[in-house]
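Below is one structure, written out as structure tokens; comments come after it.
A single protein chain has been omitted from the complex, and every remaining protein chain is retained in its original position.
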Amino acid sequence: MAEEHALAHPTPRQYAQIAILLAFLTAIEVSLYYLEQSIDAFTTSVSAPLLILLAVMKFVIVVGWFMHLRFEKSLVSKFFTTGFVAAIVLYVAVLFALGAIVLT
Amino acid sequence: MSDVAHADGHHDVHEGTGIDNRKLGMWVFLSSEFMFFGALISNYMLFKGRDYSAFMPTGQSVLLPRGLYDIPFTSVSSFVLLMSSLTMVLAHDALVSGDQNRTRVWLAATGMLGSVFIGGQVFEFTEFVQQGMTISSNPAASAFFMLTGFHGAHVFFGILMLLSLYGISKRQGGLTEVQGLNVELVGLYWHFVDIIWIVIFTIVYLIP
Amino acid sequence: MATTASRSGARTIFRRPDSNTGFWGWITTADHKKIGIMYGYTAFIFFILGGLEALLLRIQLSQPDNVFLSASEYNAMFTMHGTTMIFLFVMPVSAAFFNYLLPLMIGARDVAFPRMNAVSYWIFVFGGIFLYSSFVFGTTGPPVGGNLAETASRLGSGPNGGWFGYAPNSGLRFSSGTVMDYWSIGLQILGLASLISSINFIVTVFNMRAKGMKLLRMPVFVWMTTVVAFLLLFSLPIIAVALFMITFDRNVGTLFFDPSMGGDPILWQHFFWLFGHPEVYILILPAMGIVSEVLPTFSRKPLFGYPAVVFAGAAIGFMGFGVWAHHMFASGVTPITQAAFGLSTMAIAIPTGIKIFNWIGTIWGGKIKLNTPMLFSLGFVGMFVIGGLSGVTHSIVPADWQQTDTYYIVAHFHYVLFGGAIFGLFSGLYYWFPKLTGRMYSEALGKLHFWVFFVGFNLTFGPMHWLGLNGMVRRTWVYAEETGLGPWNMAVTVGAFIIALGVLIFMINWTWSKRNGPIAPFDPWDARTLEWTLPSPTPEYNFAVNPVITSLDDFWHKKYSEDADGRPVRRPEATALLAEYEEVGLNPPEPIHLPNPSYYPFLVGAGMPMVGYGLIYDNTAWGIPLLLLGAVTIVGSFIGWGVEPLEEPHADHHSDEPGHEHPGTDGEGS
Partner (left out) sequence: MTRRSWIGIALASSLFTACASGGPMDSLDPQGPIATDIDGLFRLTLNIATVIFVLVTGALLYATIRFRDRGDRTPEPKQVEGNARFEVIWTVIPVLILASIAVPTVDRIFKYTSCADDALHIEVTGHQWWFEYNYPDDGFSTANVLVIPTDAEICLDMTSDDVIHNYWVPKLNGKRYLVPGQATVLLLRADEPGEYWGQCAEFCGLSHAKMRARVIAMDPDDYADWLSSQQRPASMPADGTIEQEGMNLFLGGQCVSCHNISGVTASNPALATGSIYGPDLTHFSSRDVFAGATLNHDDPGAIESWIDNPPLIKPGSFMPNIDLTQQEIEALAAYLRSLD
């Protein structure tokens, strides 16, 4: 299997480190949530982008390292990103057409 | 994975991608799953923001999912699912390095963590129902149950697949190379279900 | 002959079925060609059913205020007509072409997942039977609180919400019987079948091409198959969710589409058309692929602008996801949405135009043989242009406010679906008939079929433009005499019967020629693509020797070189080459391992309706047990299959030898 790609897979130790990082990010997410709940100045419009950013980071880490997408042929990531991007674009458009997202 | 061995292959008979059929198939399938969960998530996004007070019998207030969340609880179960991705990847890693016993241990651990997650979800659902929010309370509740329910069903199928891999390995005393690919495939599926939860946790639970 | 070459594996402890014999051979086969043939015949049966439903519709409409059908019967007929033609005829017959031809055209011995392929087929068959069983078991009724003068007949007990099942009319309150459950669960099952085959085809195209067949050397038909597979891949999950939502609304108590509890019926329309519009390109692209093969062959010229045609096909598929709301121009969506979708819809005319013009470029200056397939392909181009242009008049949003939900729309989509998809598919049926059966069809009957179709088709659907603009509304079982629409409706009805005559001619030609037609040479059309290098009918193993490709239209270039003028000159060695193909094709030099037949795909399919009935009748004593039985059948079959190797043991040991093996198919798992 190893000859499939030039990059070496992480070792179990590195996997554990990645998992710790993920746990850490989750902890930040949850604390952001509580900040938003308790501090008035910290509104949704501040926390939401941060939360989304964190989710994207976790997403990328899991896909890239745990699913080995980093090490996979580029065709695979093309398929995968196409699905992901298509879903986001289309459903944002649907929500927009339904009036659930309003441009202000 | 003989095809890979001949990737340089003047005597390979195919103009392929060099990726095993089943693995490519799994990736293709997962890319379509985005559309599936995207529909469920946008369904929830649409309904969570609406006001249902006009449809309630007089005197009753609207019970929305976001009013009932137990964030610490869900954070813990999200953490559990996240860690199951770690055990999954360790199972695969153990298999690659030829350690069949360790593979089985990690497979079992993954299944266990998955079960804990599902158990948490069942608890959450019963809790919500006891507080009065059922699937028929309002469309936002319907969408919440449908989204998290379908995610739970995916986890459930993942557990089934993990269990059968565990069983086969136990019976045969190890997994063959072909079956080993199945570990990788189940792993892909499992991580995918995990990333969907990452999105759900943020969009459904944390962002008000 | 196939037996000698293919069945060399040793027996195992499992007694496995043998696909070469009789009835069980068909049930258990994993051979893509047999599966393709079964897809074709099954789909054709559904075509007859859908057509008979259409004839009933037409008899009812032949005069104003007719009483031939009751309202409930009429509603069931048009719903099942549309559903059948789309999900049980055009899609599966396209799948028949994909199955039969895709491996042949890319030089492979099978698809990537042969047994998954069989699963798709059996799920489709059982899904179709399940849907149609509504006529036997289904119940309809008035909306809750409404009244009927009489109970619905069996004919009126089919699904009756229209092929797009608009909510909340399809919800429990307004469709109180079980028929809409049959519809939603039936479509769910059919969608699963298509999803599985789309994954299969994508992997096949990406992994199983013969050596040298670069992506831009694939026949256009293969390209269109690929685009269709991607369209299915990304659009089916959407309809799956939508169907789950309606099923849950009806059976579980969710409130998605129930406006009296804050649900949103327009959401259904978005989800349905987000699937439904890509779906119409799913229906037309295979036919466009066929036409792109037929026109060059019978013009003796390469396809004009191959990369442009391929790119346009991909662009159509891509843009097809961005136009869905054009089915909702009257729904009160915001003007911004209407304008955006009006413009995106117009834009689709551009890549489609590129295809049309390149096809004309292909025949221009050619040496055109007007054989039956060519007639159908030329008919396709002409008729599709009419349908496409009326499509563009719908994209003029204010004009569509007048047109929508009238027969003007019905005219549009029958021009693209019948004049387009069906003409293209019939072209393909004639074109590949020799490869399929080893015999030639009757050219005289074929041409007669074309002309009867052509006249009948235009008489049926041409006046519908006029009817629609004159106020004839869709899905109405009666219309008032004062509208003055009677005479034209009568003409339409006559046209429909002429089409039926054409179908009969086709059936006679097919059944007669299959047995008694002259024996077909293996390259009867002097064609261009790989499948014509094979004996007719195609042997079970397809390619005795794995082909190697060096150019687009490889086969043609092996037969012809070009002179200084750029005109083809037959190579002197061509005749010998063909003889060699024939000789080798029938006598593989080495044993070939093929996927073995299996009972499990059939069982997976058979489990589906059990789950479906279980869901519908979950409130009866036997509902849940049946559901569980179905689930156990499906899961059990998958486990049995996981244990059963794809090919007889030892097969994978050959994988290192050249000319033998499909990498990756050897261990096809669950």
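Order of writing sets the chain letters: A, B and C. Residues in each chain are counted from 1.
Convention: contacts are C-beta pairs under 8 Å (C-beta built on N, C-alpha and C of every residue); 3 or more make two chains touch, one makes a residue touch a chain.
If you're wondering where the values come from, they're calculated on a predicted model, not measured in any experiment.
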{"item": "Partners of the unshown chain among those that are drawn", "value": "C"}
{"item": "Sole residue of C:H81, C:H465 or C:H593 that reaches the chain not shown, by the stated touch rule", "value": "C:H465"}
{"item": "Full-complex contact with the absent chain, from C:S133, C:S153, C:N251 or C:Q402", "value": "C:Q402"}
{"item": "Which residue of C:T393, C:T511 or C:T550 touches the chain not shown here", "value": "C:T393"}
{"item": "Chain C residues touching the omitted chain (full complex)", "value": "70-72, 75, 142-143, 145-149, 161-162, 166, 168-169, 174-175, 259-260, 262-266, 299-302, 304-308, 330-332, 334-335, 338-339, 342-343, 346-347, 349-350, 353-354, 356-358, 360-361, 363-370, 378, 381-382, 385-386, 389-390, 392-393, 395-406, 465-466, 469-480, 482-485, 562, 565-569"}
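By our rule, only the chains that are shown with their structure count from here on.
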{"item": "Junction residues of chain C, two or more chains touched", "value": "206, 234, 264, 267, 271"}
{"item": "Junction residues of chain B - those touching two or more other chains", "value": "1, 17, 19, 24, 28, 31-33, 35, 39, 46"}
{"item": "Chain A contact footprint on chain C (complex, rising order)", "value": "206, 234, 264, 266-267, 270-271, 274, 321-322, 325, 333-334, 337"}
{"item": "Contacting residues of chain A [partner chain C, same complex]", "value": "75, 83, 86, 90, 93-94, 96-99"}
{"item": "Residues of chain A defined as touching chain B within the complex", "value": "1, 3-4, 9, 11-12, 15-16, 18-19, 22-23, 26, 29-30, 32-34, 36, 44, 47-48, 51-52, 54-55, 58-59, 62-63, 65-67, 72-73, 75-76, 79-80, 82-84, 86-88, 90-92, 94-95, 98, 100"}
